[in-house]
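The structure's right below; bear with me while I get my questions together.
Of the protein chains in this complex, all but one are displayed in their positions.
As written, the chain order gives the labels A, B, C and D, with residue 1 at the start of each chain.
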Amino acid sequence: MGAFLEILFGGLMTGMLYSLIALGFVLIYKASGVFNFAQGAMVLFAALAMARFAEWIPGLTGLSHPVAVNALAFGLAFLLMIGLAWGIERLVLRHLVNQEGITLLMATLGVTYFLEGLGQSLFGSDIYKIDVGMPKDPIFLFEKTFEGGLLVNKEDLYAALIAAVMVALLALFFQKTATGRALRAVADDHQAAQSIGIPLSTIWVIVWSVAGFVALVAGVIWGSKLGVQFSLSLVALKALPVVILGGLTSVPGAIIGGLVIGVGEKLSEVYIGPHLGGGIEIWFAYVLALLFLLFRPQGMFGEKIIDRV
Amino acid sequence: MSNSDILLNVNGIEVIYNHVILVLKGVSLQVREGSVVALLGGNGAGKTTTLRAVSNLLAGERGAVTKGSIELRGERIDKLSTADLVGRGVIQVMEGRHCFAHLSIEENLLTGAYTRRDGKAAVAATLEKVYNYFPRLRDRRATQAAYTSGGEQQMCAIGRALMAKPKMVLLDEPSMGLAPQIALEVFEIVKDLNQREGVTFLLAEQNTHMALRYADYGYILENGRVVMDGAASLLSENEDVKEFYLGMGGGDRKSFKDVKSYKRRKRWLA
Amino acid sequence: MSSKKIGDIILEVKNISLAFGGVKALTDISFDVREHEIRAIIGPNGAGKSSMLNCINGVYQPQQGEITLRGQHFKHMNSRQVAEMGVARTFQNLALFKGMSVLDNIMTGRSLHMKRNLLWQALRWGPAEREENEQREKVERIIDFLEIQAYRKTPVGRLSYGLQKRVDLGRALAMEPQVLLLDEPMAGMNVEEKQDMCRFILDVNDEFGCTIVLIEHDMGVVMDISDRVVVLDYGKKIGDGTPAEVRRNDDVISAYLGTSH
Amino acid sequence: MFYRENGQFKTSYRADGQIFPIRQDQIAMALLLLIALVGVPLFASEYLFRAILIPFLILSLAALGLNVLVGYCGQISLGTGAFMAVGAYAAYNFHVRIEGMPLIASLLLGGLCSTLVGVLFGIPSLRIKGLYLAVATLAAQFFCDWAFLRIKWFTNDSPSGNVSVSGLQLLGYSIESPVQKYLFCLGFVLVFALLTKNLVRSAIGREWMAMRDMDVAAAVIGIRPVYAKLSAFAVSSFIVGVAGALWGFVHLSSWEPAAFSIDRSFQLLFMVIIGGLGSVMGSFFGAAFIIILPIVLGQIPHWFGIPMQTETASHLEFMIFGALIVFFLIVEPHGIARLWSTAKEKLRLWPFPH
Partner (left out) sequence: VTEQFFPVLVYRTGAYAPNGTPWANGYVDYLKLVNARGGMNGVKITFEECETGYATDRSVECYERLKGKGATLFQPLSTGATFALTEKAPGDKIPLITAGYGRSESADGGVFKWNFPLLGTYWVAADVLLQHIAKKEGGWDKLKGKKIALVYHDSPYGKEPIPLLQERAKMHGFELQLLPVTAPGVEQKATWLQVRQSKPDYSLLWGWGVMNSTALKEAQATGYPREKMYGVWWAGAEPDVKDVGDGAKGYSAVTIQHGAEPNAKVVQDVLKELHAKGQGTGPKEEVGQVLYMRGLLSAMLGVEGVKRAQERFGKGKHMDGEQVRWGLENLALDQKKLDALGLAGVMRPVSTSCVDHMGSSWARVHSWDGKQWKFSSDWYQADDSLIKPMVRATADKYAADKKLTRRTPEDCQS
């Protein structure tokens, strides 16, 4: 029982972290109809920036208090992400207004390459450290009830908390504000949105900046977990089943989807895995999502796919 | 026409799609402040293209203006974005409706007010006005636009543009798909806004009867060129226009039943 | 007009009701269509006209009622069956295959008539090639008929709205249907083009013996060419009869025609 | 001036239905074939064969297969790597387990197995669409990756999941030298390209495109979605499977599941999108772009004698590659094939601009 609870809990925590990355996908998709494959690269880029800035700042400014250094590095990294958003709008999106989804998707793949190259050449391709003071050691709860106690990871707990707050804020933003509505309009039809005076450029810079911010937060959390290096961008692959399970257009879906996938894959790996030889969690997550889609093709909370003549 | 009150001046524009397809071959037209101008012409004549050129919506269709100039109150607007134009009060109602499929009718209408800065109450008032113009929309306000009927979507698209309180509206085939009284209603709205609020209209229309009845001035486009223009009243007296656009060759309206099989289309230009 | 022989009932719609959530798109609609007839459906926007066609077509499944097509009763049909029984249609919001040329679009209309299997097609040799060319010939005739020869190889997405409507009709005609359902085929056309379109419709009706169900908002057209008219309003049938009868019907006048007609 | 179709009248639908109706194109194609069949084998270096031409041919074939699915039928798939793997491992099993199995038969049977798996994973496409489907096909990708690592039977009990083949023979001739391998692959590519071209311009191809463009309307004119979609999955994964088998047998000779990883799937998707969705020619353009460009980019500093660290060079290469993808998409969102045909249209009008 204790073990089951631990796994369940561990799954929930991991799921929250997936949601954080999934959120980036949802955000951009919802606001511009672009499936942003560069999200993983953005996470990497942001984390690299944060890690290296934090490394450089003491030398350059003489600042040494870790909180101050981290805060400054975070701020600078965020500025960089805004710059990036602006650049992407200027050089890429603006020229691809009203093109099909798959073209846009492809463009984001191009951006992915570009960012990976740029990130590594600016910041290096070694392994770097982000230390925002997250505790690494486990705590044990209910040691009376369960033998060996119930293991909970503090780092995960903090990370999940941050993720939850972010998600909640963004969900609110999208819900009823006029800007939220405009973003959804853009996703539906670029041209029509233009025609009624929604400035696509501004909207896109804003959205990509927000997505950059989400990527930065995800990068900091995952980076302090995994170390900052190239593989960080591959974490995005773990977020894809989350996005489709939750629904491409739903912010709450990203959370629930994350939790379901997190729990599902951990439980499957521990309880089914050994019978199949192990290593099943990655495909299990996708199969889970796939099976779910058979019942609801738009995911849990996604907008219904409209086909009407 | 004195230059001062020319709101929109399109000067010999050429439009090319996809780098190779030349569609407009030098179109010039003027729209005076406070007038209603009709743009007539058969299928594929280039009406939609002209409107897109004005509102700068060509890029998304991979088209581009390669020659000529477009001026709004004397200011070149070729380089402005569509959003800038809306900021200057020029808004287009696109052909083929283009409602935001996932948004409800009401949300569609409200996005129309995106550029307005005059407060919630004013927007609510305009919304009320639009609902009064199109009561059918009020019934459907909570339905996602994709699931409304063709005519309802058309009303939604028109209503959405009106929500921006525009000074000039480019209407592309507003009556398409509308039941006759609603179509009539749309033209009444045009007249109403034009007369009471001084809104200028440039409308591409296939319903020539109505268009000429409500317009002050008309341009006839064929094959990417303006082949005739004149005051609406004069145009509707013109024999050619009568025959080809009003279906009244020889005076009377002909029954659609009697169209002759050998009848071929006459063009002013090859 | 007199040359036309109106035959037996070919399509009968009985007590159809259709609702989407709370919205009642159709309530208890019944009418029939006779062979060779031009049957118009009119009504204000949102009355349920297109939904009616969608029901006949198997795109929507009505909650109640029954459709009889050439003597066969259906509660639920899928689109393929309907197509096989010789029903074709055009769409109100263009539903062309955007990425394909005009020719290919119309050729898809022939797919029910093409029998060679995948392997033959891959080899495209002998019978497969012959079949393709035969069908092509039929399609070319339709292209001539609709006067869109010049656009044969143009991707339909590049055509203007009105031309696309014509291609849509062409695709439906290519199916050699017995019943042709037309959803506002003349929207977005000027008078001259409407005349052309009427000519096409009348020709199809006369020469191919096609039965036509037509939705149209241009009363001139409807009154001139249709044999009988059904009037819908808010999902209910409020009138049915010859154009002259319908024009006199008070309900119809107040709901739809207004006083100007 | 030189590129005109004026004066070339088609007197039959048959003539109009040719793959290259314009005479200049026919001549160009014939020349190209001549070069590919005769010129290249005579003059190309071993490096060219092994590192560029053979991978190019095989991946073009895979891209062609994927293009049937994505470009023609509109079903985005990220599981291509998996279907290649199925083809490769199945062909391997036929090859080693059945004594005297002819090479071609092994390869084609590999393709058939891939077809079965493709159809199986294609079934969800009847309900799931667009990006949702794309991500769902990743299930196939990861599942197959896993299965070939885990289930020993597939790898003929090789404990590591790695398998190898050698001593390929075709009708008594061994296929060992780079030229032989090249011609062998070229043969496959030509045959499959022709068959595919035939399919996509026949009824079935139109059905696929109809499903892609507007599935409801397609159903209304009597196209069965089940048949159209599944046949696209079948044809596509057959071709992809054969390509996978060739990749394993001819190019790598020894492979592990990672040879068909998700990166491969992405790479192929790149190819079809950059090359041109819904274009046979585009598959080749795309493959050339994706395979050759990075190699060329990596070599440029060497050619110009610019001293550059490997690291810097490859970061630059990444950046330029990414930027070029974006650039091409901006110039022509429909891929190189469309760019090509626009260029031809312009050429036709030349010297007039329009």
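Operating definition for what follows: a residue touches a chain if its C-beta (ideal position, glycine included) is under 8 Å from a C-beta of that chain, and two chains touch if they have at least 3 such contacts.
Every value quoted in this text rests on a predicted model; they were computed, and no experiment measured them.
Participant: For the chain that's been dropped from view, list the shown partners it touches.
Facilitator: In the entire complex, chains touched by the missing one are A, D.
Participant: Which of these, D:F83, D:W208, D:F233 or D:W255, touches the one chain of the complex that we don't see?
Facilitator: D:W255
Participant: Which residue, D:L120, D:I151, D:I295 or D:V331, contacts the hidden chain when the whole complex is considered?
Facilitator: Going through D:L120, D:I151, D:I295 or D:V331 one by one, D:I295 is the residue touching the chain not shown.
Participant: In the full complex, which of D:Q24, D:S164 or D:T342 touches the chain missing from this view?
Facilitator: D:S164
Participant: Determine and list the subunit D residues touching the chain excluded from the picture.
Facilitator: 45-47, 50-52, 55, 96, 146, 149, 156, 159-162, 164, 166-167, 176, 251-259, 263, 295, 298, 309-311, 313-315, 318
Participant: Since one chain has been left out of the picture, which residues of subunit A touch it in the full complex?
Facilitator: On the side of subunit A, residues 3, 6-7, 10-11, 13-14, 120, 125-129, 136-138, 140, 151, 153, 155-156, 225-232, 234-235, 238, 265-266, 269-270, 273-274, 277-279, 281-282 touch the unshown chain.
As a working rule, only the chains that are shown with their structure count from here on.
Participant: Name the chain pair with more contacting C-beta pairs, choosing from C-D and B-C.
Facilitator: Between the two chain pairs, B-C has more contacting C-beta pairs.
Participant: Just to be sure I understand: the centre of a chain is the mean of its C-alpha atoms, right? Then which chain's centre is nearest the mean of all of them?
Facilitator: D
Participant: State, to the nearest whole Å, the distance from the C-alpha centre of subunit B to the C-alpha centre of subunit C.
Facilitator: Each chain's C-alpha centroid was found; their separation is 28 Å.
Participant: Round to the nearest whole Å and give the separation of the Cα centres of subunit A and subunit B.
Facilitator: Whole-Å distance between the two chain centres: 44.
Participant: In angstrom, rounded to a whole number, how far apart do the mean CA points of subunit A and subunit C lie?
Facilitator: 49
Participant: Counting only residues that touch at least two other chains, what does the list for subunit A look like?
Facilitator: If we look for residues of subunit A contacting two or more partner chains, we find 99, 308-309.
Participant: Send over the residues of subunit D in touch with two or more other chains.
Facilitator: Where subunit D meets two or more other chains at a single residue, that happens at 214, 216-217, 220.
Participant: Applying the document's contact rule, which stretches of subunit D touch subunit A when the two form their complex?
Facilitator: Residues in contact with subunit A: 70, 76, 124, 127-132, 135-136, 138-139, 142-143, 145-146, 149-150, 214-217, 220, 262, 266, 270, 273-274, 277, 311-312, 314-326, 329-330, 333-334.
Participant: Show me the residue ranges of subunit C that touch subunit D in the complex, using the header's touch definition.
Facilitator: Touching subunit D from subunit C are residues 57-59, 78-80, 82-84, 88-89, 91, 95-100, 104, 107-112, 114, 116, 118, 121-124, 128-129, 132-133, 136-137, 140, 171-172, 175.
Participant: Which residues of subunit D touch subunit B in the complex?
Facilitator: 342, 345-346, 349, 354
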